[in-house]
Every structure is written in C-alpha cells, then in structure tokens.
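Only one protein chain is missing; all other protein chains are in place.
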Amino acid sequence: MSLLSTTRRRLGACLLGLVMAAAVHAQGNLEIDTPAIAALKQSMQKRHAQLAPLYAAGAVGLAADGTVALRDAGSVPLAQRTQANAAIAAENADRAALYREIARANDHPEWEADVRRTFAQRWIDRAQPGWWVQQGGKWVQK
Amino acid sequence: MPDASRWLLAAVLAMSASACVTINIYFPAAAAEKAADRIIDEVWQLREGAAAAPAPGPAQGESK
Partner (left out) sequence: MRARLSACCVLALLVGGVSPAQAVDRLSVAVADVVSAGLVLRDIRAEFDAARGTAAISVARARFGERVERDLRLRCGRAALDFQGFTCHRAAAQVGGKRIPAVFDLELDRRHGHVRMAAVLDGGGRLELDAGEGGRVRARLAELKAEGLQALLAAWSPSLVRRVQDLQPAGRVSGELDWQPGAGASPRLEVQLRLSEAGFGTADGLRAAEKLAVDLSLDARRSGAAWHWQLALDWQAGAAYLHPLFLEAGPRLSAHGRLDDRQLHIERAELELEGVRRVSASASADLDALDQGRLALEVQGADLAVVGPRWIAPLVAPASAERWAFAGHASGALQLAQGRLQAAEVAFDAAGFSLAAAADGTALALGPIGGALSWRAGQRSGARLQVAGGHWGKLALGGFEVDAELMGEGVTVARTRVPVLDGALVLDDLSLWRGAAGWAGRGSVVIEPVSMPALTAALELPQMSGVLSASLPGLRVSPGEIALDGALVISVFDGYLHATGLRLREPFGVAAHLNADVEARHIDLAQLTETFSFGSMSGFVDADVRGLELARWRPVAFAARIASSPGEYRRRISQRAVENIGALGGAGAIAAIQRSLLRLFDTFGYSELGLQCRLARGVCLMDGIEGATRADGGFVIVRGGGVPALDVIGYNRRVDWDELVDRLQRVIAGNVSPELR
C-alpha cells in the first residue's frame, strides 16, 4: 500500500499549493517594497538619465529577455561607446538582481523567469515612441 | 483490492497529482504586471506622464 501513501502525500502537497496560490491571488499584489528592490530601483532610476538618450538614439534597445542590448552603437560618439557598454552591463546586472529579488521577496525564487518575462513585456509595451524594442527576434521602432 | 481498481485509483491520484503541479507553479501574472508597471514608472520617472516627454529631446543632442 506504499503507492497509496505516497500519492496521498502528493495530494496534500497539492492542496497546500492551492491554498498558497489562492492566498497570493486574493492579495492581488506582489511584494516589491523591500530595501533591496528599493536600492535597485534607485540605482536604475539614476542610470536612466544616461540610458534615455541612448534609447532615443536607437543605440540601445529593449530586448525580449528583459535586458537592454546594444543595438546600434553607431550613433554614440566613439569615445563614449565603452561607457555605453558599461551602462548596459550594469543595467542588466541590476535587472537580473531585480527579477531575482522580486521572486525572493514573494517567497517564490522559482518565479524569477516568470517575473523576467512579465517585465520584458512591460518594458517593451511601455517604451516611448522612437525607442527600439525586440519583437519576434527583430528590432522594431516604436 | 483487484488489480484493475487499484490501477484506476492510481490513475485518478496521478491525474490529480499532475493537476496539482500546474497549481503549484501558478504565477500571479496580473499582479506581476502591476508590480512591473509600478517599478517601470519609478525607474523611467513616468508617474507625472508629461514630465517624461521632454526627456528624449535634450538627451538626443547629448548623444550626438
């Protein structure tokens, strides 16, 4: 009868899952007010002053995987391309940390990929006209 | 317990167990979108809507 006992245990786990899912659903909000997320937001907000002109010039685009990517460095003065690349790398490091932190703050580290996907779509949806975003593997201008 | 009914029970339990897997990885997509929008508002400073518009103008000049 060992089969039955294992399945019963699974059923129990399943019910627990249902309860947890329902709890989150009922709450309707994800926890994003943690010090780590606040620090990341602040860091990204500060960097946005540097990135905004790069988005507008098409040098940097919003990629489908929730990162930013060097799309066309041609519009950036030669001497500033290394800094632009550094800003992209730093932004992507912050974004990766942000997605992890949101998943962690909600006690579901395994949600990281879902959080990333959701953000990727929202960054793209909310990009300003003229910015470049990656859709279906291609860069398109909004 | 006859073999057949034992298998039936196992199948039913397995089904409910596999159904529960989908529940376990349930991700609150709508809540996540709301959270993403709140963070994007702050990072891109879009909260006052209009304040965002002039940003690309002088910025573009800078990048050239």
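General remarks:
First chain written, first letter: the chains are A and B, and each begins at residue 1.
Going forward, a contact is a pair of C-beta atoms (placed from the backbone, for glycine too) under 8 Å apart; a residue touches a chain by one contact, two chains touch by 3 or more.
Keep in mind that this is a model prediction, so the values were computed, not measured.
One chain is not displayed; in the complete assembly it touches the shown chains A.
Within subunit A, the residues in touch with the undisplayed chain are 33-37, 39-40, 42-43, 59, 70-76, 78-79, 81-82, 85-86, 88-90, 92-94, 96-98, 100-101, 104.
Operating definition for what follows: only the chains that are shown with their structure count from here on.
Per-chain CA centroids place subunit A at a distance of 10 Å from subunit B.
Residue ranges of subunit A in contact with subunit B, taken from their complex: 3-4, 7-8, 10-11, 13-15, 17-18, 21, 24-25, 27-30, 32, 37, 41, 44-45, 48, 52-57, 59, 75-77, 98, 102, 108, 110-111, 114-115, 118-119, 121-123, 126, 128, 130.
The part of subunit B that touches subunit A in the complex is made up of residues 9-10, 13-14, 16-17, 19-21, 23-40, 42-46, 52, 55-56, 59-60, 62-64.
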